[in-house]
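All protein chains but one are shown in place.
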Amino acid sequence: MWLTFRLAWRHLMRSRRRSLLTVLAVLFPVLMLDLMWGLSGAMRRNLFENITTLETGHVQIHEAGYCKQGNTPSLIRDVRPVLEAVSRESAVRSFGVRLELPALAAHGDRSQGVIVRGVEPGQQGLDTVARWVREGRALRALDHKVVVAGAALLKKLDLALGDPLILITSHPQAGTGVLLPTVVGKILPPSRELSRFVVQVPLNDARTLVKNSQAATSVVLLLSGVSGVEDQKRIDTVAQRLQAALGKGYDVETWDKLSPETAAMFNIMGPLYAAFGMVFFVLAGLVVLNTLYLSVVERTRELGVVLALGSSRRLVLGWIETEAALLAALGCALGSALGVLIVRWGGRGFHLPGLYDELLNTLGMNATLYTRMSLGEALFSPVAMFLVALVAAYYPGWRAARLEPVEAMRFWG
Amino acid sequence: MHLLVRLAVRNLVRNRRQTALMGAIVAFGTWAMVASWGLTDGSTASMVNAQTSLDTSDLQLHRPGYLDDPDLANVFSRAQLAQLKATLRGYKVVDAVALRLVSEGLLQSAYGSQGVSVRGVEPDLEARVTQLGQRVVAGRLVSQPGEVVLGQTLAKKLDVRLGERVVLNVQGVKRTRSEGLRLVGVVHAGLALLDQATAFVHLDDVRQLTGVEGASDVVIALNPGANAQRFRQTLQRALGDGVEVSSVFELHPLISAMVRIGRFEMLPMMLLLAALAGFGVANTVTFSVLKRLREFGVVLALGLRPKQLARLITLETVFVSLAGFLVGALLGYGLNVYLERVGINMGFYSGTFPDLGIPQVIHAKATWVHSLYALIVVIVTAVVASRYPARRVSNLEPTEAMRYV
Partner (left out) sequence: MSKKLWLTLVLLGSLATGWPASAQQRDASELLQCAQANWNALSFVGVITIKVFRPDFSNAFRLKVWTTADNAQAMIRVLAPASEAGSAYVRNNDELWFYAPGVGQPVALPGSSLGAAFFGSDVAVEDLYRGTLDVRYDAKLLGTRTDGVTGQSVNRLQLVPKQGADVVYGKLELDLDAESCAVQHIDFYDQRQTVIREATFSDFVEVKGLVFATRSVVSDLTQQGKFTEEVVESFELGTAIPEQRFTLACLADEARCG
């Protein structure tokens, strides 16, 4: 056993260049696999983050029976107990309170039905509208009697920055509400409907429309430790906890129930990425296979000499395998280490150069990518490639060991 | 040069196993590239197709400014429509033309009300520009005035059953009118806007309700396989400033963005794939060169110049890569053709989300363009991969090489 090891080691040291090449041949595929996991993970997470922070958040809390009656969403009359329950839930990273009402926007003799959204500006990660601002500015904290509206709406009503916008609402529980904010920002969302119907005001102003300073229509939550679709279980668990804490009077819903089309898209992406990963894995395996196989085949003649000199076939095979294992282990370890390092570094945030970046920015999405690998993925590549290397070396080694020494010595491969 | 080519081929044939292995790497890499391109293009096309076949059709014409501010005062007059139709008849690539008049309205049932987009259509012609009829879940499409078809979600929300009456209130240019319409069909398009907030009615009904003659949209279906983008430019030039020609991408800018993002996401992955395959090739070539150093020494001693030897290495690599490419590209293209016809069954997911119209089947797209990209990648990789070994070889001392073990 020990002899085998010494033989293997001495041999490797003697043909350093070949050994190096073989190590590289294992290192590189492992590295590439890690980079692939990291990058695909980064892109999927980026998409998830953008889509959830755009509209739905991870979890939303509404009054029970929220969407049932026709047009008007039912109000959470006092949002404070909800906020208390939310603050007691440690998994909540940040939250936003929203009050949304259908309203009439008017100016002169033109009017348009809109949706007024009252928000608290600066709610971390939940204020995508700010990214769509083309003229003027987004809402700020402590804003009062101002409004940010879509370019199409402002054009239809013939309004410019600095003009007053008349907003009239009527809610069954609150009567008629009137607001006269000044237009401070013009937004250009990626979809025409949003540009026509979206109007954003400070939360407290929206509350005056329903004459209730503690009212809300939804509380939107972002959870910690959630970065992708794979964290769905955590999201579900937190949602259940909150539902239990808040009781029957509220509906606690997760993002996939609120936006089933988005969830469906991720579900389709999952297997597609997995398939691509498989392809990568096979290619990596082929490369490792190729190299290890060749390196053994190449030495068949040499093995023949050793056999002729009297060593047992088992010794020879063991020797081959040990060499392969040593090289593969080194290659896998180094490749994995390098891969993990790069992924960690990428995890601090980077941008892909060129059009990908631009596109995301025009959509108002955050274009920063963060690579991340799960423990499973990090372990999988080196272990799998190691096994492939062993198998790759076994066949030719076994064949070589079975040859008659004389045949082996004349082997040309 | 000719000599080198013959030598290269002979060397490759002599070391069959090695050649095969290297070829396998290239073949597999190529197949992966072609297949994943095909699948990506195919799935984005499926998404776009859902929108065009059920909602927008290939092209639409509008008055300038209408799309940003849909005002009933800014629609095509009867005279303009007649002229447009006549012009369109002159293009062979146009398959069918249908008119729509769209307005905002309020839909009421005994149990609730909701704001909707009212789409007035010409039943016979509409059926030739969109295939919404394939998504009917109950009843049928509108065939005459007095009838309405609703999206499934909307019908459920307002609790309207087939045969029951709903009231549509529409704001026209100078007046507002209401009419009772009978629900004759329910559709499930899988497109949120259609299922949740659209009422399909006969064109004459909308004209009467709004008091507007003419049409807001001219919807054009092209022959299958026609390039909508190219024709759009042609048509826009022909029609001039008084008409805006739009395809699905202009009508739904989000879709266009999603398609482009999907494509760009593939690029880094392809690069990694190419790098890996390239490395595999480089590695193999290096091994093969090292193995044949003695042979090279002999050949050099016999008079072959070092630079020619380097070129020989490169040629060998390129030939194997090309062979591998051919196999991989054929297999990849074949798979794409198969998937284009048969498609990948997404039934698993349609089941998980029964409320969505996820296409049962996603198709790939088979074009030779994918193979062209792959070919470029393969050749570049082959040349780059053979550089180190080739350079190494061009510096060989013949005698030193001959003694290599």
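Structural remarks
Note that the chains take the letters A and B in the order they are written out, and that residue 1 is the start of every chain.
Here, a residue touches a chain if its C-beta (ideal position, glycine included) is under 8 Å from a C-beta of that chain, and two chains touch if they have at least 3 such contacts.
Quantities reported herein were computed from a predicted structural model and do not represent experimental measurements.
From the set B:Val26, B:Val166 or B:Val248, the residue in touch with the chain omitted from the display is B:Val166, counting the whole complex. In the complete complex, the hidden chain is touched by one of A:His171, A:Arg192, A:Arg207 or A:Arg299, namely A:His171. Residues of chain B that touch the chain left out of the display are 104-106, 108-111, 113, 115, 146, 161, 164-171, 174-176, 178-181. Counting over the whole complex, chain A has residues 70-72, 102, 104, 106, 109-113, 166, 168, 170-176, 178-180, 211 touching the chain that is not drawn.
In the analysis below, only the chains that are shown with their structure count from here on.
With centres taken as mean Cα positions, chain B sits 24 Å from chain A. For chain A in complex with chain B, the touching residues are 17-18, 21, 24-25, 28-29, 32, 35-36, 39-40, 43, 69-71, 113, 152, 155-156, 190-193, 195, 260-261, 263-264, 267-268, 272, 276, 279-280, 282-284, 286-287, 289-291, 293-295, 297-298, 352, 354-356, 359-360, 362-363, 413. Against chain A, the residues of chain B that register as touching in their complex are 15, 17-18, 21-22, 24-25, 28-29, 32, 35-36, 39, 43, 67-69, 71, 104, 112-115, 192-193, 252-254, 257, 260-261, 264-265, 267-269, 272-273, 275-277, 279-280, 283-284, 286-288, 290-291, 346, 349, 352-353, 355-356, 358, 362.
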